[in-house]
Structures are given as C-alpha cells and as structure tokens.
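After the structure tokens below, expect a handful of questions from me.
All protein chains of the complex are present and in place, except for one that has been dropped.
For chain A:
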Amino acid sequence: MAPTSPRPSRRRQAAQPTQSDHLLEVRDLRVHFDTAGGAVKAVDGVSWYVDSGETLAIVGESGSGKSVSAMTLLGLVPSPPATFPSGQVLLEGRSLLDMPESQQRKLRGSDLAMIFQDPLTALNPVFRVGDQIAEMIRAHQSVGKMAAKTRAVELLAEVGIPDPRLRATQYPHEFSGGMRQRAMIAMALANDPKVLIADEPTTALDVTVQAQIMALLEKLQAERDTAIVLITHDLGLVAAHADRIMVMYAGHVVEEGTNDEIFTAPRHAYTHGLLSSLTRMDHARPEKLEPIPGQPPNLARVPEGCPFHPRCRFATDACRADVPLLVAAAPGSSHRHACVHPDEVAIAHERPREPAPVVAAETPVEQRPPMLDVRDLVKHFPIRVGTFVKRTVGEVRAVDGVSLDIPAGSTLSLVGESGCGKSTAARAILRLHEPTSGTIELAGRDVTGLSLHDLRTARADMQIVFQDPYASLNPRMTVRQILTEKYELLGGELTDSTIPELLETVGLAAEYADRYPHEFSGGQRQRVGIARAIALNPKFVVLDEPVSALDVSIQAQVLNLLEELQQEFGLTYLFIAHDLSVVRHISDRVAVMYLGGIVEIADRDTLFEHPQHPYTQALISAVPIPDPAVERVRDRIVLTGDVPNPANPPSGCRFRTRCWKHLQLSDDEKRRCIEEPPALVPAAGSERHEVACHFAGEREVLRG
C-alpha cells in the first residue's frame, strides 16, 4: 500500500495513494464548469505523466480540454465557475492539490512554469521586461535586486535575444512577436523549472519564427533536462518535437502512445480521422482529403458513450452504449486507445489514400488565357505626421512591383511571412485598397482605370473570402440579409429559391438562412462567407487565408468545398496563405513574397521539389511535416531575426539580412547582394520557374 497524503484531502472523501514514479503525474482529473447551459465537462477523467527530459504532446482541437487540463495544474482555472470533482496532481510524488495554497504558489513558477500562446497579453505592458523577469526570480528565490537583474540579463542572452542588457530595459511593446515569446521563455526558465508547460507556444508566430522558438526549446531542454508538456493543435509540430503523444477529444483522452505509434499505427478512429484530414507538404501527388464530418460537440452536451461516435464512420451500437476505457493496443504496450473498433481503424489506416480526382481539362492550365493579369502592382502607404497640416515623411512599401497572371480555372497561391504584403497585394488587386500604380486586367478588362461606379458592377466578377469568419460577417444581419444584400447591390435575379440553393451549394441547410452569424460554428460561418463570395457567379475569387482560423478537421471540409466549387463553376483562385501544407494541396502555381516583392514563382510541384531561392527553401524547411520518420532526417534552416521594416527595406536584395546563403558567400559576392537588387529571371531548367536571387541554387529541404 502506498503512503497516503500527509494532509487530509480537502476535495475528496478518501485519501488516495500518492506514490508516483514520474516527475509529474496527473490522475483522473476532472474539471467541470457550472454554466447556465448546464455543466460543461471540459476535462473528464484525464490521466497523464511526464518525465525529465521528455516532451509530452497533448493534441486536440478547440474545446478538447487540452489547455484546461494543463492550466489546472498551475491554478489558473478560476473556481467558481470551475469545480474539480476528482483528480490528483503529483509532482515528484507530492500531491499538489492537497498542499496549502501558499505552498502550491511556491511550486508554480519555480518547479512548474508555463509559456502562453500570446506573449503580448502574458507580459505586463507597464513594466520593463528585465524587471518582470527579475521579479519572477525574487518571488521564488532570496536574492538581491541587483543580482536578480543581472540574472535576468543572463536569461535573455540565453534565450537568444541580441543585446540583452539594452533589451532588459525595454517594454514588451518594443519587442517583436518572436522576441516576446523568447522573453516569456526566459521568464519561465527563471527558476529552473522541472516541468515547462507550453500552451500553443508558436501558434501566433510565423513558421520561420516558430522554427527558431522550437529549436530554442529543444536546446534548453537538452541542457537542463526539463520535461516539456507541449499543448497544440498542430500535428506537424508534434511529429517534429514530441516523444509521446496524448490525443484528446471532448474532454477525454482517446489515444496515447509514442510519436511513431500515433502517426504510423493509430488505433482510435478520431486520431485516424485527424491524420487523414491533414494536407501534407511532402506528398507529390495530392491525396484526397478525408475530412471528419460534423463538428466537435458542445461540452455541455457530450454524446453518450464514445464522445466521437456521431462523427465516426466505424460507429456501432457498442460505441453509443458506454464510454470506452483506455486499453493497451497490444498486451503490455504503453500505446493505449479508447476505441471500440481498433482493428477496423488499423485496416483503414493501412489502405493507401485515394488520389485527388483529376479533371481532364480540354486545355492544359498553362495554355489557357489568363483570367487575371497583374503588371507591376505597387501599393505604398504614406506615413503622415502632424495634426492639421499633414506632412508625408515616408512610405511603407507594402507591395513593391508585383506581376503575376492566373490562367482561368486555376489557383495561384501567394505565400510569405506576415508583413510580406501578400494580403495588401490581394486587396489592391480587388481595388479594396487603391493601388499606387500598376495595371490589373480581369478577363481582358482593365480594372485599374474603372470609375467608382463601373468598379461596383465589376465587383460581381471579383470576390473575396476573408480569413476570420468571426469578423467578416455583420453580427446584426441574418444569413439571408447578408446574402440578399449582394443581389440588391449588384442586381442579380433573386427568387425564393436563390438563397436556399446557395446555402445548399456550400453545404449548409436551407433553414439556417434566418440565423445570425453568432449561432454558427467557425466552419459554418466560413461557408456563409464562401456563399457570399460565389453568389452571382464571379470569375475570380481571392481566398485570404480561408482556413487558417479553423480546426484541422474543419479545414479539410472547407478545402474540399473550395475545390468542388472551383471545378463546378470554373473559378479562378488567388489563394493567400502562410500554411505551406495547404498551399501544396490546393495550388496549381505558387508565388513566394518577401517584403513586398515576389522572390520566386513556379508551378506547384517544381516549387516544392526544386526550390531555388534561399528564402523559399528556409520557408519550406521551417514547416514541420506530420510524419516523425520524415522529421527525424530533415534538415531545418533556421532564419535569424524578423522581417525588416517595409518602410526602410535593406538595399540590394531585401532578403540578404536574414539569408543563410549570403553568409556563405565571399566578400565580392556579398557586395553584389548589397548593391544590386536581383531581378525575377527564369531559373535554370524551366521557363515557368522564375527566381530573384543572384546565387539561386537547389537545396533539399522537403525530405531528409
């Protein structure tokens, strides 16, 4: 019999054994929230552990309970409304929840530390970064003020912040997103924690910065033997960085095992569904995405039995009867799943996926006439100062000479880090922002010269789907009003059956027409946004990150819908994205932007298989691939620093300040990068492949 806890439990009747062989162990944790709509069972009987030097990934979609379970350990879940019907947290065998509040607080931030998704809100804006870290040290250790400040500077240096002494005296708003996340990590490391909980640590960051941050975390983990609990929805990140994985769904653990077990031999239908709905950057022939139908359940009404059964294609009566318990996949194995049909899942997972249907087009894409033809597009935003009399003191060169054409019925993707000008370019093409100069031809008609009146009618041909389905629908209008407005403005024929048919086309039930946007889930709202865009049969649609705000299983649904619509109506897409896996799936051609200009453009497979520009290579290499076998042998190019200010871009090649190849050049060659801006010229081998680099050359970045 294990020794019982030293103090009588305040939460439970009977004291439970507290012995644990693990650094941190959570047993049967339940976190419920009392709401007007009933008890929300955010976490419902979850157990896990993590050991020194190990990374445990907790994976799940929105509302799976992945964050709540970790936040509970740190006392960050307010009670009320939360209640904790059961659960035990053992840190080195000591029961955390049985300790007095003051002692718990001592452990939090010293032995247990956390990194948040949004470092801007997690850092206090009115204190200097160095002082915040120093305070963190002094809260847990008895050191003097000066010693703590010195240590803070050391920590900033350790997490790779250049000029740490100066940086320590700055405020959070003076840091870039990546720098803030580094400062958060420095703060979390201040007291040498044994366990570091990282809750979506890189979700708000660009992939290149994500690669920097993850490399830093791995280095620190190796040096300090820290245990990391990585909470994320990004399966690529997990494949690249986790040792063990726990998959959560609707507050339950549905599967757990090593990285390889989960990715190569999933036994739970949900895990299998997630993996099948993923787009993969390294697959030459795109496979048909198999989205999980429906949406994650409302946690106040989790279905009886297996919570996943309403969305599961293997579901039988047995699934609906009882909540399945976690069982070992093989006798004695640590790979455990809570699925009634593990064998069917295994068979389904082995089966090769169907290739995406190829439509036999009459004319190959490249021979079709361009639907959109953009020449030398420039959009500069003047920087003005002064209250009454405004003076222009400079300009932000958001888009600086972009040319591209898109053949009818095909998709061109515009990719790049945030701030590279891709969204601005798209808006300038639609004349939502007035372009500074350049010409835009849509189906042979010049839209740059159109008067405001003619432009309005021309809008029927060029439409946009926005990134954020929560912000792009007027909250005070019903779906019917939102869709009808377009007909009122652009004068299409509107009959009683128009709106129901339109909704059906995008996969929504006709009776949703009289609902307000807030009554829909994110995926459904995005469908409304798509319905608005495709009403009145436009020729050309800008898709501005249309799936990046959606859950993985929902992303696949929306991507499939967009592809179906393209085939059915012959739409031409300009797809704006930072997620290269999605880009590889959906595009015919890809253009890579950096600081307002295109640095490389090529057909999809050429770009991914034979990238020529060092920036494209860095971008591709930074994206983790959801396959641990591939990730183990891949070489990651970690770019230093952030995107420079577009109001003051570097001379010559704009990418040279962050370029890995530039560093390897001789002084003479370097001078060329600094003095001469490279032009976009055809790359060796293909006419349809253009690159803007003096020293372009291939490098394998996709596979090992």
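Going forward, contacts are C-beta pairs under 8 Å (C-beta built on N, C-alpha and C of every residue); 3 or more make two chains touch, one makes a residue touch a chain; residues count from 1.
To be clear about the criterion, contacts and distances are computed from a predicted model.
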Could you tell me which of "Peptidoglycan-associated lipoprotein", "Heme exporter protein C", "Translesion error-prone DNA polymerase V autoproteolytic subunit" or "ABC-type transporter, integral membrane subunit" is the UniProt name of the chain missing from the displayed complex? "ABC-type transporter, integral membrane subunit"
Pick out which of A:T226, A:Q295 or A:Q617 touches the chain that's been left out of the picture. A:Q295
Absent-chain contact - pick from A:G438, A:G522 or A:P678: A:G522
Touching the hidden chain in the complete assembly: which of A:V77, A:I625 or A:V701 does that? A:V77
For the full complex, which residue in A:R459, A:R658 or A:H689 touches the chain that was left out? A:R459
In the full complex, which bits of chain A touch the chain not displayed? Write them out. 33-38, 40, 42, 60-68, 71, 74, 76-78, 81, 108-109, 113-118, 121-124, 127, 132, 135-136, 139, 187-188, 199-200, 231, 233, 294-301, 387-388, 427, 430, 432, 456-457, 459-460, 463-464, 466-468, 470-477, 485-486, 489-490, 511, 514-516, 518-522, 525, 529, 532, 551
